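First the structure, then my questions, so here it is.
The other protein chains are all here in position, but one chain of the complex has been omitted.
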Amino acid sequence: MESDRPIIGINLKAYSTAIGMNAVKIAKAAEDVSKAYGCEILLCVMPTDLRMIKASVSSIKIFAQHMDPVEEGAFTGHITPVALKDAGADGVMLNHSEKRLRLDHIDKCVSLAIKYGLKTLICANTPLEVKAVACFDVDMVAVEPPELIGGKVSVSTAKPEIVKSTVKMVREVNRYTKILVGAGIKNNLDVRKSMALGADGVLLASAVAKSQDPRKAIENLIP
Amino acid sequence: MESDRPIIGINLKAYSTAIGMNAVKIAKAAEDVSKAYGCEILLCVMPTDLRMIKASVSSIKIFAQHMDPVEEGAFTGHITPVALKDAGADGVMLNHSEKRLRLDHIDKCVSLAIKYGLKTLICANTPLEVKAVACFDVDMVAVEPPELIGGKVSVSTAKPEIVKSTVKMVREVNRYTKILVGAGIKNNLDVRKSMALGADGVLLASAVAKSQDPRKAIENLIP
Amino acid sequence: MESDRPIIGINLKAYSTAIGMNAVKIAKAAEDVSKAYGCEILLCVMPTDLRMIKASVSSIKIFAQHMDPVEEGAFTGHITPVALKDAGADGVMLNHSEKRLRLDHIDKCVSLAIKYGLKTLICANTPLEVKAVACFDVDMVAVEPPELIGGKVSVSTAKPEIVKSTVKMVREVNRYTKILVGAGIKNNLDVRKSMALGADGVLLASAVAKSQDPRKAIENLIP
Partner (left out) sequence: MESDRPIIGINLKAYSTAIGMNAVKIAKAAEDVSKAYGCEILLCVMPTDLRMIKASVSSIKIFAQHMDPVEEGAFTGHITPVALKDAGADGVMLNHSEKRLRLDHIDKCVSLAIKYGLKTLICANTPLEVKAVACFDVDMVAVEPPELIGGKVSVSTAKPEIVKSTVKMVREVNRYTKILVGAGIKNNLDVRKSMALGADGVLLASAVAKSQDPRKAIENLIP
């Protein structure tokens, strides 16, 4: 990952507007934008769509939205690193505010992800919680104050001190992990502000996943 | 579903031997056997494989191994009926012993499955728990005594009274739901015994999912 | 339990107005009212208050608000039937909408409660879910439509068909279990309506637990 261009994480969640062929369309738009503007995009998708999306794009990263802390075997209904890898996943997002994990499961998932060559992006609520997850050997962390998720004002505008504080705290325990900023991110002003505050990128969902014109919504994010 | 031929439910769990192209191979073998012998087979697969498997077979039923009790929207990391339907699922298994659900979530999942045209198969431990889930409008129920799962002796041989008791109790509350029997099922003797005890079919996993020769393992089940 | 007088279940939840000595005060008021009017009252209390409350009253039933499905042993942080019995509990409420349980855990908890001589009261959302829990050998069930909990209008007034339907469905599977009605219950009119619809009693919380005058609030419930 290069540091002068933002990492843009797009979480499709379980929006019905971002499932199946719609998800493929969003992925292709993201790939176009990524190539045109030279920024790294990672797309967090549903497991049912992962393989199909991965088959349709090559220059953006495809992440699962969740993984269970088990490797393989008699684990009905679990999402395993073996299955994600087989389906082509580049990485996995963990501990999103809509799918929180036990601390020991975060630890186990990170170890399993490393074993299977999956990148990790771990979300958390507060600077302190992000610091705690940054103690693990994670590739990326994201701070997303829950009260701002899905809101009209981005965290970088509404609470810049949260971003600054997160960057400072994470760097006390981890020099290498990339730091994303989420909640209310909609346009390149939000992205620029986040970068100016020391973040390496952003994480967003509805602005793209619920957009009538996902390509335009993604382009709007490029500084 | 016809009543004189057994329903054979095969749960691939998260076995690494039954993922991706291996899962497709098992699905094709199941389809061959289903056509050759005229019995109904349903295959419970990982969400990452669902779409690909569904695209490769047509005469067997493809089920998800789990679903979350939410429809669509801001539910990162959840498996929704909308996503399952889009990927081609015919139905969903719920409350397997490795993925137990809250009672209210079983209720909600069954309602959502009906709304989206997904068949339901609900597992439970004991005759009494199977009776409780049979109160809902489910297509199939399965009794699987946990102490016999993965064991050498089938429930129909080791504890025939559990099968009889399940059939009796379920019929007190639900005339129509099909009743499957699981735990230790390996061959057509186990299947015949289950049917003789009043069951409509069987549910099994490792005998097929971990087999070197899945086609033969499935054929062995046909009475 | 006699059938012509209502069973009045009072859940103190975790209200700070109904903890410690306040809880004892409510228990004594409940006992006074119970004696004066000849109706059965059961009080669902926090585990930290159970022993103290039980030591201060004798003619009302003291229930725990929850139990874990384990008997005793290496289960740090669990509430066991052995501990509840030792503290004097008469019974345990299970599956309240604020503490939902897995179906198999409801089954296990009911078995353990019976083993240790604890009465059981199982809550559920809908008539169908109440029917499902009534399949187990429970002493009491309660239907509490979540949309009406804490509201201004009682379920018996707002949705009498839910009460009727619950009574009908429960009786299909269990002749003996008592049927309570909850959500929005505040006064003797609500209680009378519930009884007229076929219920054996009511379950309520805030009308007593948050009252300035709990004795009066309880008296107001007596038909």
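Each chain carries a letter (A, B and C) given by its place in the written order, and its residues are counted from 1.
Assume a contact is a pair of C-beta atoms (placed from the backbone, for glycine too) under 8 Å apart; a residue touches a chain by one contact, two chains touch by 3 or more.
For clarity, every value in this text was computed on a predicted model and none was experimentally measured.
By the touch rule given at the top, the unshown chain touches A, C in the complete complex. Of the candidate positions A:83, A:118 or A:132, contact with the unshown chain belongs to A:132. In the full complex, the hidden chain is touched by subunit A at residues 95, 100-107, 124-126, 128-129, 131-133, 135-136, 172-173.
Contact between subunit C and the unshown chain involves residues 11, 13-16, 19-20, 44, 46-52, 65-66, 70, 72-80, 82-84, 86-87, 93, 96-99, 150, 205-206.
Rule of thumb we're sticking to: only the chains that are shown with their structure count from here on.
Any chain touching subunit B that also touches subunit C would appear here, but none does. Annotation: 34 Å between the Cα-based centres of subunit A and subunit B.
Subunit A and subunit C have Cα centroids lying 44 Å from one another. Across the assembly, subunit B contributes no residue in contact with two or more other chains.
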